[in-house]
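One structure is given below, represented as C-alpha cells, and several questions about it will come after.
Every protein chain except one is present and positioned as in the full complex.
Per-chain residue numbering starts at 1, and chain names A and B are given in the order in which the chains are listed.
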Amino acid sequence: MWRIASVTAAVALALAACAPRGQPERLGGTVSVLAVWGGEELESFRAMLQPFEERTGVTVEYEGTRDLNAVLTTRVQAGNPPDVAVLPGPGQLAEFARQGHLVPLDDVVDAERMRQEYAQTWLDLGTVDGRLYGVFVKTSLKGLVWYNRPAFEAAGYTVPQTWDDLMRLTERIAADGRTPWCVGLESGSASGWPATDWIEVLLLKAAGPEVYDRWYRHEISWEDSAVRQAWERFAQVVGEPRYVYGGRQGVLATNFAQAAFPLFSDPPGCYLHHQATFIQDFIQQQFPNLRPGEDFDFFPFPAVDARYQNAVVAAGDLVGVFRDTPQARALVRYLASAEAQAVWVRRGGALSPNRQVSLDGYPDPLNRRAAEVLRSAEVARFDASDLMPEAVNSAFWRATLDFVQEPRRLGALLARLERVAREAYR
Amino acid sequence: MERWLLVGLAAAGAPAVCAAYVVAAEAGLRRMPPRWRQAARPWVWLLPAAALLGVFLVYPTLGTLVYSFRDASGERWVGLQNYLQLLSDREVQVAVRNNLIWLAGLAGVVVLLGFVLAVLLERVPYAPVAKAILFLPMALSFTAAAVIWRFVYEYRPAGTAQVGLLNALLTHTLPGFQPRAWLVHAPGNTLLLVAAGVWVWTGFATVVFSAALKTVPQEVVEAARVDGAGELRVLWNVVAPLLAPVTAVVATTMVITSLKVFDLVYVMTNGNYGTEVLANRMYKELFNVRHLGRASALAVVLLLCTLPAMAANLRRFLGEAGR
Partner (left out) sequence: MCVLWLVPAVGLLVSSFRPARAVAATGWWTVWADPQLTLENYRAVLQTQHLATSFANSLVVTVPATAIPLLVAAFGAYALAWMDFPGRRAVAAALVALLAVPLQTTLVPVLRLFTGTGLAGTFPAVWLAHTAYGLPFAVYLLRNFFATLPRDVLESASLDGASPPVPFFRLILPMSAPALASLAVFQFLWVWNDLLVALVYLGGRPSVAPVTVTVSNLVNSLGGGWHLLTAAAFVSMALPLVVFVGLQGAFIRGVLAGAVKG
C-alpha cells in the first residue's frame, strides 16, 4: 500500500513537473546573455535558444568574449551586469554569489525536478552556502587523447594504458621521424587554459582525487611535490621540441580551436592531441567528411598511478542570473530543461548534465561513449582551474605560457602562484 | 529609434542647456552691482568646464591616490603595502622593462623617422600624397591597428602556407628560413608591438616636422651652404637646433603615449608572452585580480612617470605666456 502510494506520488510529481505551466507565456522583451562562445559553439547555442525565442517572444541579446572574467567583473563593478551569464566554472560562480551579485535560483527552477533530472554532483557544484545559484547547461569530458585512427593503426601504434606507455609511444613516434603531439595554447585573453587541463589530469591521475581536491581548495601549496610533478610531466611533452608540432613556439602560437587539424593532414602533422569532448565539433566543422569513431577516435588519458585509471575530469558551463527579470527566469528554466539541452547534444560537441536527455540523442558513437563515461564515472572531478578564484585562475593560465617558454623557471612560477593563491583564498 | 532621439536630444539639447545657462547667468549678473559683476563673470563662464574637470579628473586622481594606500576592496588602510608588493612582482618588473622599451622604441624611432621623412619629403613632388599616406593610420583606432598587425605577424608551422605577411616574405626571400611565431618570443615581441605603434604615429611626427621645416628661414640655410657645409652638416648643425622646440613637443607626446599604451597590447597579446605593460597590468589588477588598492597604486606610478612630461608642458606654457 505504502509502496503504491509513493509510486503514485512520484508519478503525480513527474506529471506536475512535465505539465505545461499554463499557456506558454508570451513574455516579449529581451534578455542579455554573456558567455564565452563564438563561431560554431555560438551557432549551437543559438539553435538551442531558437525554440525559446519563438515560444516566449523574448529576444536574446548575446555577447561573446573569451575575456569573460574581466568583462563580467567590469560590468558587475560598473553596476551594469548582463541579465544572465554563462560562467565557465563554479569558482567564479561562488565569488559572485558571495558578493551578492547573483540571484538564487531555488525558487526560479523547480527544485524537485532538478533533483530528479540532475546528478547530485552537478547540483552541488552550482550551490553556494546552501543555495542554488548556477545550473549547468552543458558539460564536457576532459582528459581525452584524440587520434587519427587509420593513420595511427597504419603506423602500427597501439592505445597506451599507462603514462609510461604513453611516453614510450611518444618517443617511438618521434623515433619514426614523425611528430607525436599537437598542442595549441593560444586563446586570446584566455591563452594558456588548455595547458591547465594537462596539469589537472596529470595531477588527478598521479596523486588521486584527495590531493586534487586539496590542491584546488589551496589546502596544499602550489610548491607541493605532487603539483610540481604534474608540471614536470607536462614538460616531458611540451619541453621536447621533437615531440610537439611546430616546437614550443607552435604550442604557444597555435589557437586551441585549430590545434587538432594537423592530425588529419597528409601525411599527418602529428598523431596525438589532448583535448576535451567539445573539440570533436571543431574537427568535424573543418573536415565534414570524417566519420567519428572510424576516421578519428579518442582514448582516456592514461593513468600515472593505476589506482586512478577510472578517474575523470569534467567541466561545464553554468548559467547564473545577475538581474532578476521574468525573461531571465524563463530563460534559465528553459536552459535547464532536457528539451533545450537535447538541441545542442544533437548538434554535437556537448554532453548534457540532464539525465532526461537520452543517450540515443547523441549524434555519433564518440559523443555517446563520452556521455556514458561521464555518467558512470566512479571518480569525477571538476576542472580545478575553474574552481579556483579568478585571480589564481588567470595567473595559472599565464604561468603555463611562461612555463612552456622557459621550463626551468618552474620554481619561480610556482612560488608566484602560491603568493597569488595566499592572497586570493581568504 | 529611441536611442536616436536620445542622441538628438543630447547633441542639440546639451549645448542648448549650456547656452541657456550662460544667458540666464548673464541675466543674473546684470542684477548685481557692477563691481561684483566684473568679478563673478569669468567664473560663471568657467563653471561648466571647471565642474566637469573637478568631478571627472581632479577628484578621481586624488581618490586614486587615497585608494592606493588601501586594501583590495578599498576599505582598510594598508600603508605602503601595495607599492611594496608591486615592486617585488615579476609581472610588474616585466611591465616596467617593456614600458621602457616602448619609451625608447616608440619615442626614439618616431621622432627620428618623422624628422628624416620630413626632410626627404621636402625634395619630392608628390609630398602631399606621401604625407597623407603616412598620416592615414592616425585615423584608425589602435584596435583596428592591432588587428592589422596581428595579421602581419600571423604564424603557421613550417611546411604549411604562411598567411602572415612577415613570415611569407621571409620564407620566400631567405633560403632555409623557418617561420617564426613572432608574438611569443620575448623580448623581441615587444619590439614588434612597438613597430605597430611606429606605423601609427610616424605620420604625425612627419607632418609636424614638415610644418616646422617650412618656418626655417631659407637665408640661414643658404648662408651655411655658402660657408661650404655639407647637406648633412647643415641639417644637423643648423636645421635641427632650430627645430628643437618642435622636437620637444613631439617627444613629449610620444613619451606620454608610450607610458599609457594599452589598446595595442590588450588586443594583440593581452600582455602574455612577456609583453606586459603597466596600463594592461592595471586593468588586470582591477578586473581579474580585483585589487582596487594595487590597481590604484599602478595608476599612481603611471601618473608619476608622466610628471616630467607634465612639467615640460608647463614650463613651455609658462614661457610662452610670459612672452
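One rule holds for everything that comes next: contacts are C-beta pairs under 8 Å (C-beta built on N, C-alpha and C of every residue); 3 or more make two chains touch, one makes a residue touch a chain.
Being a predicted model, the structure only gives us computed values, none of them experimental.
Counting contacts over the entire complex, the absent chain touches A, B.
When the full complex is taken into account, the listed residue touching the unshown chain is B:267, out of B:110, B:267 or B:289.
Contact with the chain not shown here comes from a single listed residue; of B:78, B:119 or B:144, that residue is B:144.
Contact with the undisplayed chain is limited, among B:67, B:182 or B:273, to B:67. For the options A:66, A:228 or A:242, the residue in contact with the chain missing from this view is A:66.
Check B:52, B:87, B:100 or B:240 against the missing chain and you find that the one touching it is B:52. In the full complex, chain A touches the hidden chain at residues 32, 34, 36-39, 61-67, 71, 74-75, 77-80, 82, 186-190, 255, 257-258. Residues touching the missing chain, restricted to chain B, are 3-4, 6-7, 10-12, 14-15, 18-19, 22-23, 26, 30, 39, 41-43, 45-46, 48-50, 52-53, 55-61, 63-64, 67, 74, 117, 129-130, 132-144, 146-152, 154, 161-165, 168, 199, 203-204, 207-208, 211, 249-250, 252-253, 256-257, 259-260, 262-263, 266-267, 279, 282-283, 286, 292, 295-296, 298-300, 302-303, 306-307, 309-310, 313-314, 317-318, 321 (touch as defined at the top).
What we mean here is this: only the chains that are shown with their structure count from here on.
Per-chain CA centroids place chain A at a distance of 40 Å from chain B.
Within the complex formed with chain A, the residues of chain B that make contact are 72, 89-91, 155, 157-159, 180-181, 183-186, 270, 272-274, 283-284, 287-291.
Touching chain B in their complex are the following residues of chain A: 67, 69-71, 73-74, 77, 188-189, 191-192, 245-246, 249-250, 252-254, 262, 269, 390-391, 394, 398, 401-402, 405, 412, 416, 420, 423-424.
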